[in-house]
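If you scroll down you'll find the structure; I have some questions about it.
Only one protein chain is missing from this complex, and each of the others stays in its spot.
Moving on to chain A:
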Amino acid sequence: MIVSLIALILVLVLIGVSLKPMGLYMAAVFSDSRLDRFFLPVENILYSISGIKKQKQTWKQYVFSMLLLNMVLLVFIYAVFRLQGILPLNPLDIAGMDPALAFNTAVSFITNTNLQHYSGESGLSLFSQLTAILFMMFAAPSTALAVAIGFIRLLGGKPIGNFFEDFVRALVRVLLPISFIAAIIFVALGMPQTLSGAVHATTMAGAEQTILRGPIGAFLSIKELGNNGGGFFGVNSAHPFENPNAYTNLLQCWLMLLLPASLPFTYGKMTGKPKQGVMLFGAMAAVFLVMLAAGIAAEMQGNPLLQGAMMEGKETRFGVIGSVFYSIVTTAAETGAVNTMHDTLSPLTGMLALGNMLLNTVFGGVGTGFMNVILYVMIAVFIAGLMVGRTPAFLGKKLEGAEMKLLAITLLVQPILILLGTAIAMYFPAGNEAISNPGYHGLTQVLYEITSSAANNGSGFEGLGDATTFWNILTGIVMFLGRYISIITLIAVAASLARKTAVQESKGSLRIDSPLFASLLVGTFFLVGALTFLPVLVLGPIAEYVTL
């Protein structure tokens, strides 16, 4: 066990070393750089076929373009889900989805959530998997990455750029090439990659076994890299085809962290404040490591009712440590892929997974997670400014009433969606009938599902019988609002700051790149972000833990 922990630390170091180069690569991707020579010819084909013009946009045009593209895609994939019964590539004769399920699934994939209220094996045709699911696994993170870059440009006092250009660059320069290489590695490590359907086997015991296959390698790389998390199969990365061994398990964890955890370095480079990027990364990494250590410690205690290792819902090849690591990474990076059933985790480990999503900043999903971090930075700056009696300023721009109102709205969206959503689901029979585990754990199931939707994570306490019209509509709305409100308000804040003239930094200014500010930031994560949810956590996982 000690040896496994040392191995895990080595893996973490390797992951950590890769993040800064990745962050700098992304900074180059979205600026004029030598990469243009290589990628521009490909992108120019895309621009000329589509007729997109790369003129500079105002922040409102940028946001409008983002919404327009997303809504077009939303309508398209909704239609695919409804009509999959009569569309081609449907060898298993899977019927179209009902309107509520199609709505939920379409919103889920355009918002980078990948909450799945259908089962991959029996709910989607190959056509839907390829044209809707796989497509959105690229389009949703490209959208988020583009928006985050526009946001960073505004913070750096530059024009926001052009949404479509950023979207295409995210796709062509970041997501497609890395996914392609990772997919080949995944296939080499054992994942199926075929367009032919199921195989029928006669087992050693003489029984018939139908083995479903598919283009798994290509799915898995973008599923993790884009913080998507939607499994090809119902049980996601616990399925041996989606995660055949310890190597694929760690590679998936690396891909999940790669983009969100390297964005602070992109920010440092693009704003010309590299030290701030290091500080942001350090603060988030510290919280992540504490969460991971606590999760492993909690799960290692075992189940007191069985006096044995926590192997229910886990796969032998990952063991307890490999399973907890994945659970903490997937909730930290808002991916939502799972290699162990989160419903079966010990109450405290389940609470840490939940806590990661409630914070939604360490590291958060690609793009949106970073924007949330800056939200907390501004709140921390504001609190610090009040404490020392100075006008709070961020990157030399004064934070005033207009910005603080928008920040307060953004800050309130998450708790309102989560607590109100949970209350609605608990109140109505249509909601609470879905609970499958008795006692305190039942509340945690509901809370987890709503939190996962609001944070655009997509994992679940999957015992919850959520494939109903009530749950489809409720979580569909929560996912939609959880995604777009904060993007729009935070861009608006950055745009408002960009219009102001910078004040000269003096010796008395608050230094944001100091360890002192990093600890203030972490304190703000927990005081503002997590304290809101303490009562409901006491009623759910903590009550389950103390009564176990």
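Going forward, a residue touches a chain if its C-beta (ideal position, glycine included) is under 8 Å from a C-beta of that chain, and two chains touch if they have at least 3 such contacts; residues count from 1.
Note that in this section contacts and distances are computed from a predicted model.
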Chain not displayed: protein name in its UniProt record ("Potassium-transporting ATPase KdpC subunit", "Ferrous iron transport protein A", "Na(+)/H(+) antiporter subunit A" or "Indolepyruvate ferredoxin oxidoreductase subunit IorB"): "Potassium-transporting ATPase KdpC subunit"
Listed residues A:62, A:118, A:151 or A:241, member touching the removed chain: A:241
Option from A:109, A:151 or A:461 whose C-beta touches the chain left out: A:461
Contact residue for the chain not shown (choose from A:192, A:268 or A:529): A:192
Residue of A:125, A:249, A:331 or A:475 touching the missing chain in the full complex: A:249
Positions on chain A where the hidden chain makes contact: 3-4, 7, 11, 46, 49-53, 65, 68-69, 72-73, 76, 119, 121-122, 130-131, 134-135, 137-139, 164, 168, 171, 176, 179-180, 183-184, 187-195, 198-205, 207, 209-213, 215, 217-218, 233-235, 238-241, 244-247, 249-250, 303, 305-306, 308-322, 338-341, 343-347, 436-441, 461-463, 544, 547-548
